Every structure is written in C-alpha cells, then in structure tokens.
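What follows is a single structure, and I will ask about it in a moment.
A single protein chain has been omitted from the complex, and every remaining protein chain is retained in its original position.
Chain naming follows the written order as A, B and C, and within any one chain the residues start at number 1.
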Amino acid sequence: WDEPVIFELSTPGERGVLVPAVEPGVRDAVGDVLAELPAGLRRAAPPALPEMAQMRVLKHYLRLSQENLGADLNVDIGQGTCTMKYSPKINDQLVATPQLTAMHPLQDPADAQGVLEIVWRLERMLAEISGMDEVSLQTQGGSAAIWANIAMIRAYHEANGEGEQRREVITTIFSHPSNAAAAKAAGYEVVTIHPDADGYPDLAALKAALSPRTAAIMVTNPEDTGIYNPAITEWVDAAHAVGALASYDQANANGILGITRARDAGFDVCHFNLHKTFSTPHGCGGPGSGANAVSAALAPFLPGPRIVRIGEGDDARFEVQGAGPQSIGTVAPFFGVVPNLVRAYAWIMALGAEGLLAAAETAVLNNNYLLAKVLEIPGASAPYASGRRRIEQVRYSWQELYEETGITSEEIGVRMSDFGMHYWTSHHPYVVPQPFTLEPTESYSKAELDEYVAALAEVAREARETPEIVRTAPHRQSVHHTHHDDLDDPARWAVTWRAYLRKYPEVAARLAGEPESTADASAA
Amino acid sequence: WDEPVIFELSTPGERGVLVPAVEPGVRDAVGDVLAELPAGLRRAAPPALPEMAQMRVLKHYLRLSQENLGADLNVDIGQGTCTMKYSPKINDQLVATPQLTAMHPLQDPADAQGVLEIVWRLERMLAEISGMDEVSLQTQGGSAAIWANIAMIRAYHEANGEGEQRREVITTIFSHPSNAAAAKAAGYEVVTIHPDADGYPDLAALKAALSPRTAAIMVTNPEDTGIYNPAITEWVDAAHAVGALASYDQANANGILGITRARDAGFDVCHFNLHKTFSTPHGCGGPGSGANAVSAALAPFLPGPRIVRIGEGDDARFEVQGAGPQSIGTVAPFFGVVPNLVRAYAWIMALGAEGLLAAAETAVLNNNYLLAKVLEIPGASAPYASGRRRIEQVRYSWQELYEETGITSEEIGVRMSDFGMHYWTSHHPYVVPQPFTLEPTESYSKAELDEYVAALAEVAREARETPEIVRTAPHRQSVHHTHHDDLDDPARWAVTWRAYLRKYPEVAARLAGEPESTADASAA
Amino acid sequence: MTEPSAAFVHPYLPNSAPEVRREMLDAVGAASVDEFYADVPEALRLGRPLELPAPLLAEQDLARHVRGLLAKNRSTEDRLSFLGHGTYRHYVPAVVDEVINRSEFLTAYAGEPYEDHGRFQALFQYQSLMAELLAMDVVNVPTYDGYQATATALAMAGRLTGRRRVLVVSDVLPEKHSKVHDFVRVHLELELVPTAGGTADVAAAAARLGDDVAAIWVETPSATGAVEAALPALATAAHAAGALLVVGTDPIGYGVLTPPAEQGADVVCGDIQSLGLHQWFGGAHGGFIAVADDEALVMELPSRLFGLASTDVPGEVGFGDVAYERTSFARREEGKEWVGTAAALWGIAAGVYLALMGPAGMAELGELLLARTRYAQQRLAAVPGVRLGDDALHLREFTVDVSGTGRSAAELVAALRAEGIEPGIVVGEELLLVCVTELTGQADIDRLATCLAAACGTPSDRQIPQEQRA
Partner (left out) sequence: MTEPSAAFVHPYLPNSAPEVRREMLDAVGAASVDEFYADVPEALRLGRPLELPAPLLAEQDLARHVRGLLAKNRSTEDRLSFLGHGTYRHYVPAVVDEVINRSEFLTAYAGEPYEDHGRFQALFQYQSLMAELLAMDVVNVPTYDGYQATATALAMAGRLTGRRRVLVVSDVLPEKHSKVHDFVRVHLELELVPTAGGTADVAAAAARLGDDVAAIWVETPSATGAVEAALPALATAAHAAGALLVVGTDPIGYGVLTPPAEQGADVVCGDIQSLGLHQWFGGAHGGFIAVADDEALVMELPSRLFGLASTDVPGEVGFGDVAYERTSFARREEGKEWVGTAAALWGIAAGVYLALMGPAGMAELGELLLARTRYAQQRLAAVPGVRLGDDALHLREFTVDVSGTGRSAAELVAALRAEGIEPGIVVGEELLLVCVTELTGQADIDRLATCLAAACGTPSDRQIPQEQRA
C-alpha cells in the first residue's frame, strides 16, 4: 500500500458514525444550548477533522496495520530487552467481555467482585514470584513502575527523617536508563557504575560510591547484557550497610522465574513489567503494566487504592481501601491497566509454577542456543564475560564487521526489515560498539531462531560482498529511505498535519489543487 | 511473505492447544476405553497432522491472511454480480456474543426468544421488501436458495398432479448459471433464452419456448449485464398463461430496493442473497445466506422448521413449528446461517426504508458514473443497450483492446492485482467477448471509483505501449505466474498435501531430507 | 419520482453526501437518479416507502437494540446442555476465531490465485488436514453442510453406477434424511434397512443388494451416536454387488478411531461443525466429501477443489482450481450439480482447528469423548427405570429408554429444564438422546444423573461431587 495521510482522504459531507439526536423532550426543556453558551465559549470554526464514510476509515487503518510488523507476524527476537513473547489470543478474548470493558471503577464493589478478585489474586501470585510481601499493580509501564519505586524510597527516607540527607541514587550503566531518569525526576543526583573488565557489575566501584548520602541502588539483574550479577547479594548488603534501600528493576526477569527471587537477594522493592515477563501485548508502545512489589517495611508507602480481601474461602469478599497515611498517594487512575492485569493473571494460571519455570528455562535455552549460532557469523561478537553462558538475552556487537566493511549495525537493522525481520537500534547506552540485542524468549521454535540467524548471516554476507544493497536499504518496504534530518530542525519538523501544511505551503497548495492521484499501491 | 505449506512447519512434540485429561473418577469407572474398542476400530497410526505450538499456527494463518485481499482492504468493485459491499463491523461484533454463539438450536424456545424474534422479524422485513407473503431463511447461499426455489416449484406441480407433465424450466443466458444447474439437478430439462439484438431478454423467444410442459421460468432481473427487463410483467404473465410458475433470482436486487418488488411484477417465488444485497460478509466463499420469499399459494411448500409468533406486542412469544405436510422438508440444518441472519437484520435496521432506497439509488448512481468513466478508456466498451442507463452493474468488454493488442481480459485482470485491485475472470457465460464486470455498489466513494478506473486505464495503456508487462504479470504478488495446466491432469493434480507427496516423490524426499531453508520473505 | 434520499447521509453510503452526489450526476449528465431507472415500468414502481421499522441510525442505538434482543437468550453457558443431534458444543480455541475474524478472510470472496493466494492456501490446507484425518487423498472445498454433502455423495454414486437404489443401513437424523430424500428423489430411491442393536444389520443389507443398487449408505456415528463396527463387511458386500459404500460421519473421533477409508469406504462425507465452529443456534455447518484420487470419482464432485501447482519460480508452489471444467460455473446445466457460495470460512476454521489440535490433541479428544460417553451411559443407566437404548459402542451421543420411570421423555425434559438442564432431545415417546463433549465434565454428568433420578422420583445413587469451578 501507499496509503495517504488520512487528511488527504476527506470528502466533504461524508460521515463515519452518527450520534443520536437530542431528544425532543430534552430539546424542549433546555432550548438551544449552543446559542446560550457564554461569550467566547462557542467554537468559531469546526475542527478540520477529515470527513470520511465508515468503510474508508476502516480500510485506511487496516492498510496501515498491514504496514506494521507485530510480534504475532514476525520472529520478534530483535527487540532485545523487551521480552517479546506470545500474548495468547485467549487472553485477548477473555478481556473483551462487557463484564470487564463496561465496568466503572467506582461502581459498588459488590458489583465488581470478579475483577477485584482477579487483581487481588494477581498481587498474591506476584508476591510469591518475587518473594515480596505486598504488591501494587497501578502503574502503566515499566518506567512508571520505576517512578513508583523511587517515589516510595523517597517517602521512606522522609518518613525516617533522612529525606534531606540522602540525595543520591546509584545505578549501573547496563540498567534501564529510566532508573537514572526517574531518580533524576524525583530530585536525586544519579551515580552510574560501569562494569568491570569482564562486563560484570563492579562491586568495588559500588562500595566506593555508597555513602550516607545514598538513598538507594537501582539496578537491573540480569543486566541488558544478559549477564547475571553473581555478587548481587553483596551489592544489596553493601547498600543496606549505609542505610540505603535496594531497588530491583526486574524488567529482565524472564529467565529467572522460579529460579531466584528479588527478596531472597535482600531487595526492598522491585518491579516487573507485565507486558514483558507476563506476556501482555505491547500495543505499539503501551499500555503496558507495572507491578511494584515491596517488603513489609515499605508496604505502608505503596500507592493507593488497595484491594483487600475480607473473610476466607467461599465467604471471601473484596473491598477497596484508600491509600494509607504514609502512602505516596495516587500514581495513576484507579486500579491500573485492568485489561492487562487480567491477561497477566490468565497467563500465569495457564502455566502454573511448573510452567513458569519451564518458560524461564526455555527462554534461557533459546538464548544460549541463539548465542552459539550468532557467534558462528563472521563479524559478530558478544562482548564481555567471554565464554560464559548468558541468561535471557545478549548484547552483541558488529564491531568486527564494521571495521571490515564500514556497514553499521543500524544499516544492518534496516536491511533486516527487507527480510521481514525486525531489529531495533536503540541500544541505550551506546557502550557496546555497533550493538544489537537479541532476546528470543520462550516463544520461538528452534526453526524460527534458525531462520532469524540465517537472515542475519545473509545480511552480514551482503555487507562484505555487496555492501551497497545494505547501505541503500530498505528495498522492500512500503516507504523508502527517509530523511531523518528533517526531524531535528525546528524550522522543518512537522509533528502534526496542520504544522506540515503551515510549514510546507507548497504541499498545501498541491493538495488543495490537485485531484487525488492514481494509486500506485503494491499488493497486500 | 513466502509462507510454507503448513505441513512443512511441523516439529515433533509441539502442541497447539491442550485437551483436558480424563478425570480420575471417569477413568476409574470406564477403564481403558481405547483398549476395549471392537476389533479394527482403533486407528493404527495417528493422522499425520502437523505438530505446532500455538503462536506458530497463529503466525502462519495471519501471514496467509495478509496474502489475501478482502473487501475491507481493496476497492472491491471488480467482483461484478457479487455485490461486494461494506459489511459493518458493528454487526460482526453483535453476533460474537455467547448469547448467540453458544445457543443450541434445540434449546427450549423460551430460552431462545431473542434469536427467534430476530429471525422472525427479518422474515417479515424481507416479505415487505419483496412484496411476498412468506419468507424462509434456511439456505446457506444463493445457489442453495435457487435449489429451494425449484424444489418448491416441483412440489407445487406435483401437488397439483402436474409433476409428470411439466418437465421443462426456462432461463436466460444472462441469469446466474445456478438456475440452470439447480433445475437440472431437480430433474428438469433446461431451455435457455438468448437476448435480443439490444441485449434485452427476448419476449418472443420466451413465448415460443413456453408450453404446458413448462414448469417455471427462472430469471434474474436486472440480468448480469445490469440491464433491467422492461417487459418483466409480460414475461411473468406469459409463464402464468401456460400454467408455469415464475421464479425470480434476486441476486441482483441491490439497485432496486424500495424501487420495485418481485411480487408486484407477479412472481410466485424469489430469493435474495443476504451476503450480497444485505451486506453479510462473503467469508472467502461462504457461508452466505439465502432468503426464499413466496406468495401465499406457495407458502405451504416452504421448508421447515418455521418460526411463528404467538400473541402481539409485549406479550408476543416465538415458537418453532415443524415443516407442514406439503413442505419440501428440510433444506439445511435448523434455522439457516444464524450469524448472517442477525447481521442482515442489523443492516436493515441501521438503514430503514429511506436508507435502503438511498443505498439502491447510490449503487445505481455509482454504477452509471463508473460506466461513463470506463467508456472513456480507449478499448473498453459496454455491449448491448447502447446509450441506455444500467441498474447496478455492467458487463463490459475489452474486445477492442484485444483486437488491437492481443491482450486478453484475463491478462488485464492479473495485472490489476499488481495495483492492489481485484477483477474476477469468471464471467459465465462467455457470451460477451473479453468480458469484465464491475459492480460498484453503494459502498465506495467517488474517489475510490476514480482510483479504480485510473488503474484500469493505466493497464489498458500498458497493454498498448508495454504489453509484455501485462502479459508477464503478476509482478508484485506473493506468488508468481502459476502453471494451471498441472491442475487439469489427473496424473499431476494434487488436491491435498498427502496426494502431493505421493505424486511428487522428489518433493517428499527433498522435504524429508533438507532443513528448513532461509526465509526470503518480503515485508508486510 | 423525486429524490427523497438526497439529504439522507449515512456512514455506509459515502456518496450520499449531497455535494458529491450532485457532482457525480453532473458527470454523467443526469438530472436525477430517477433517470437510471428508465427501464423500470412506472406500473412496477413501488411509489411509497417500504413499511419497515424506524431505523437506528446511530450505531450506539443499533447496538443497544440488537444486544437487547439477544440478551433474551439463555445460552448453553447459562444452561447445562446435553444437546447434540447434529449440532455439537465443542470448545473453539481462541486462535480459530482470531483467524476467521481477520478482515482479509472474513470479507474476501472470489479473488484469483494471485491476489487471494492466502485464501487458496488456507483452503488447500483445510483439504489436506481433513485428508490426513480421513486418510483419503481428495477432499472438497466445503459445501453447505453434512446434509448436502451426503445428498451429493449419493448422487455421485448414482451417476457413477447408473443405478437407482440406495440402501440406508443406519439410523439417520430425520432432518438429514428429509433433505437427502428431496434432493435425490428424481434420481434415486432410498430404502431403509432397519438397524439391529443400533448399527447396521449386515445380513439384511446383503440380502437386499443387487445390480440395481448404487450405494450402501452408512452413518457412523449414527443418529444415536452408535459407531458402526461392520464397515469392512458392508464394503465387501457392496463392492461385490458393484455398489459404492458411502459413509456419512463426524470427523471428531478419528484421532483414535479407524477412518472409514481404511475400512473400505468409497465416499466419506459429513459435517465439520464439530471442528472449531460454535453452535451458533445451528447456523455454522459445512459439508465435506472425501474420495480417493481416482479420476472417475473426482470428476463427479461438483465442488471446487483447490490444488497445488508449480510457478515460474522453481520450488515455489501456487494454487488453482483442479478440473474446473467439471463445475456449473463453467458448464451451467451440463456441470455436476452446482457451485456457489457455501462454507469456505468454516473450512478455514476447521483447518486452523486441526492444526492446533495436531495428532496428539485429536487422540486425546477422541479418548476423552469415548470415556465420557461411556461414563454418562453408566451413570444414567444406573438411574432406576432408565436403560440404554442399545448396546453398541457410542461416541458422544447415546439414547436412554425411560419407559421404566413411568414418565415420558418430554416430561423429564420439562422437569430438568426447570433445573437449568437441557438433558437431551426427545427422539421417541420414551427415548432421550443425550450428548456429552469435552465441555461436559464429570461433575456435569453427575449432576444430570442426580437431577434425572430426582425427576423420576427416585434418589440418586450417589451424591453430586462439589462443583469443580474455581
């Protein structure tokens, strides 16, 4: 498809969906409400939304969808750190019932016992999986959950009278950047620890950085390199020794479910991304869902409202309580991303303890299998921890290939798209040269992993033998090489169609004057 | 995508969905039911179905779906005679409720009042739309409805003692071929009337063919040419004059809703295709849904069961009655294609009388607009009834272009697919040379019609200027020029994968021996 | 005629917008839409609005209205159902619905093998998956339903043999018999050979064979759920007389049961509703016809057959119609019956279902159905006054004779409906047809037995186990 921007499809007078008319009885009672609007409140000109019949709106978005490569469609292992796993379709069907979609969060709890019970049960299951005492499911994504972590840590220290004293947060360079960013947003100074020569988190550097000014360490483990910090207990102990808390970003938990738990390593607070480890779909970038799990000491600081169970067994009922006096308050509307909570609940229930362990072990098996295969490609390497196994992902490098051919990792990623594969290029931080990060999860068969590696190897071969085809990619996409320098120039960027028409009057003139051109659409 | 046949994706041991285990209590009671099967009844070797994990099955079929061009995705006006209109998404959502999907047809009617009421109401609405007295909705497609028409006609004559005498059915060459085929299947000899020089049905020829041997005339109007037979009343009267019945194939009713009705022209029986005129989706070729409407005289012959309303207004309830003594009996399981009946009901309710008329008028406007545009393409023509308006579709001809370039209509159709457009090639009967049939319905905007015609014009230009590109099409499909001669040779055809492996042992050997090859997939 | 609809703008009618309507009329030189109807005689014009209910133009009003009607239904999720009789309550995996609800499949129709490559492949795969289950090399693109498939199969037998008699040796659903009879009666005569103990009376059938018999028609499972154990003997007898063995069946059991083709069947036919289709109030059926890869048989099939073909690219497979010239599209009344819009989407669904189930799933399901059927037979037969209708092996369905209870079957149904149970279908004054599936658990069967016993005025032989719900 060569699908136009939707504004180009507008035809005056067409309607996509109709709104009920004001009832005559209402009209008689209230008169002309528009005419009676206070001065200045009546909009002068209608918004320039497109006017389109229903089928055309549908068709337009269906075509756009076909120009997108969802995890359901491809071997989505190139989105390392993001745990692209199968989101079972049954879970999507289960949440589509009006018994969930049409629930208002402030209904009588007696009318919401089903959803309250599911959320409560999910909290308890995640408490067991993390080893923590209490869980909150309110946040809508991993970074939001990180924010809740640091907000609770801040409240904890303030409650202990150390709010002013503890002004630093320590993280590692291979922990997700949102740990640093959220700590900064919460007012902390951020200290970043770099790995030792083998790529392992540097305990000595941590100890040197810790002080009574430290509010917390905020780390990922395994890190984005796929390396598990074997000294993690020592890290936590060292933080505790100076009175700091230990916060565990478990975005990378997929390989360790049922193997080891946050609380067992001494962490005070941790979070999971339900859209990663617990399979809720990524939705083009949200909504995700975050789970914050805390020790009993931090439980009073959890956000509210809280769901509580009254009674046991068949007599149990579920009620809603407001945030407590020490709570950080509200972090998001109501109970969190409820459809994803139900999906995550269903996913755990479909697998159970044995299944979660099998998922973790399979993810790790897949990753180490992939590691072996990737390392067979000339020009690819896996920096750090040479010869060691990895947990659930690996940050690789094309540095050798780059030195040989001048082809960058980004160019390889674009060329991969011609093979129907995706491979993302935002491997923050750019410490590993020419990075790429693969995380196969448990969802892909061996045949699919082989297929992906074969495509990688083919592109690497092209880089050496026919580099132009890589450099000028993409060749088989619905859009061609795009000039991203437009996007960094305030005079030229266009974040909306109206800005585009304003900044590019020649385009506006052409669109206004010309009839719609013949489609030159490629087939589906 | 270059998606393999599903059997190639099998990996021993994978599971797509699990079945509950036999409960211990059941096992204890019944023992080993497999071991106790009578001799010969236990299958020796399991069926060679593929073994695939769930995500891979899903991915495979999603990719296949993207290799298909549904009416939702394209400007589907090239499927003339088939009335490809918008099937509103709300209707698909409405029928997806367990309150319909999980209904068993033999439940207590008291538990099925909603669905019975909808079907009953739809019957009454179609009676009004056709002018007929009674309606049955049991058949699953247009040809099945034609069968029900001829079966009722046969039963009617038999009931009148004329079953042996009336052995002929008369149809026209531009009526759907299933009229001829179903009459033949019912034991009749078929007489086919050709049009007069202007393309209108030839009344004189009809009168010459009619006799006391005639059981019925079975005609479409407007015919597949889009031409309305202005003498339709005379046709019906002539049939009645010899004691024959008149059966109206209203597959082409989309342009005359609210304009004129079958019963008003004197017809005894007619049918609609709900998947054409009443918008239910075509489902890759079914299920459709047929509505048989009859006069009071033919009502006793309708198939059963029948839904009857007892009482009026709020006290009304709906019951099910078996087929009556003169009924042709059962034509299909239970009540017909219920999801489509509910969809058709919703479609009519969304539009009402004014909306149906507007739909018909818009379809006819679109068609005459398209006719004007197509006739501007050099080499295209609209045989018959020169200068006259058409109703809802036109059978065109590329004969002039063919004579000039040697490019056939079929080749043009294949090339159109490269423009993301569809244009079907089965314009039975092949009376019009180099035919193509366009039916724009009411669902497409002017801009889309213009886009379609522009693509047609472009291909016609190519036929003249660069004919090779047309002749060697397709160029942009997921599959390439296919050798259809394989399909007509009993030694080479392969209707199933097992037959393919048996007939092509070299393929079986290759597949058994080789690892899965690298994907060379084009992007979505 | 004026243009009453000129100002009627609707989301389904893009060109109902007045401006564009005028523009298009101008482009064709018409003053009004009325000109296009010049060939429709004035006398035939309706001249008034159709008498239809007032429309619900806003989608929200339409949705509320239809949902309100459907909310009057009480489905088999609300009632405990033991209903079968041709429509079965099996579990439909979510992926099946996901695939067939894809716009690309749901709204496509009859595209060619290039732009509709996916449809051709999906239906070829359906044919192929069914073929493995049935152990036959040719399976059609689905026809309407099992009734039609059987009628067509018998008509094929008549055409192939040039004979008129058909021996019906099984208990057949009355509705199916009605359809088949009316469909073939010009060409064939159906003769009932009464069953013995629920299945074919082989000796009686053999005695009626002759050189005017086109086919023996067997149903397995039969209308009572009885599995025919004598197919090989019937095949031998039929073939000796030059007749075909036509077997109507439900494919659900062939993960564990020997497929008819391996027991001598020439044509195997039936319904695919059990394979991934919801009950839909009986509105989701599709028919299959399977034969050996024998030109004579294949050329008698009226349905479309999608086949594999090579392409210009070595190793690539394309698809197309096998022997298209057979069809009524190509040959009108000279074709075999006809081809029309039938049940393709349901075929795709059945294909997805079989791919998900795989050999292990179909085997487990077959065993589960046999076990639960036997268990249900045991439990109900233990109710005083209730006995099994026959001693045959049953799959999924069986009959119970309630004559010993002093109640009619209809009375018992009424009594159990009051408990929220549909205990089965009345197929005789004192005969009830009961169906169990993988969705009917042990606890459900126990509940039926208990409530049936209570309705018969006798206490149950054991307690209902606590319901197994969470």
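As a working rule, contacts are C-beta pairs under 8 Å (C-beta built on N, C-alpha and C of every residue); 3 or more make two chains touch, one makes a residue touch a chain.
In this text, all values refer to a predicted model and were calculated from it rather than measured experimentally.
Trainee: What are the shown chains in contact with the chain that isn't displayed?
Mentor: A, B, C
Trainee: Per the definition of touch given earlier, which of A:Gly25, A:Gly311 or A:Gly513 contacts the omitted chain?
Mentor: Within the whole complex, the residue contacting the unshown chain is A:Gly25.
Trainee: Could you tell me which of A:Val135, A:Ile153, A:Ala253 or A:Val331 touches the chain that is not displayed?
Mentor: Only one of A:Val135, A:Ile153, A:Ala253 or A:Val331 touches the chain omitted from view, namely A:Val331.
Trainee: Mind pulling the subunit B residues that touch the left-out chain?
Mentor: Interface residues of subunit B facing the absent chain: 11-20, 51-56, 58, 62, 88-90, 92-93, 523-524.
Trainee: Touching the hidden chain in the full complex, which residues of subunit C are there? Just list them.
Mentor: With respect to the unshown chain, the touching residues of subunit C are 11, 59-60, 63-65, 67-69, 77, 91, 93-94, 98, 103, 356, 438-439, 469-470.
One rule holds in what follows: only the chains that are shown with their structure count from here on.
Trainee: Which category does the touching pattern between chains fall into here: line, ring, star, complete, or other?
Mentor: complete
Trainee: With chain centres defined as C-alpha means, what is the inter-centre distance between subunit B and subunit C in Å?
Mentor: Between these chains, centre-to-centre, one finds 18 Å.
Trainee: Report the inter-centroid distance (CA atoms only) between subunit A and subunit B in whole Å.
Mentor: Measuring from centre to centre gives 45 Å for this pair.
Trainee: Where in subunit A do residues touch two or more other chains at once?
Mentor: As it turns out, subunit A has residues touching two or more other chains at 11, 14, 53-56, 58, 62, 88-89, 523-524.
Trainee: What residues in subunit C touch two or more of the other chains?
Mentor: Correct list: 10, 12-14, 20, 57, 59, 93, 95, 97-98, 103-104, 115.
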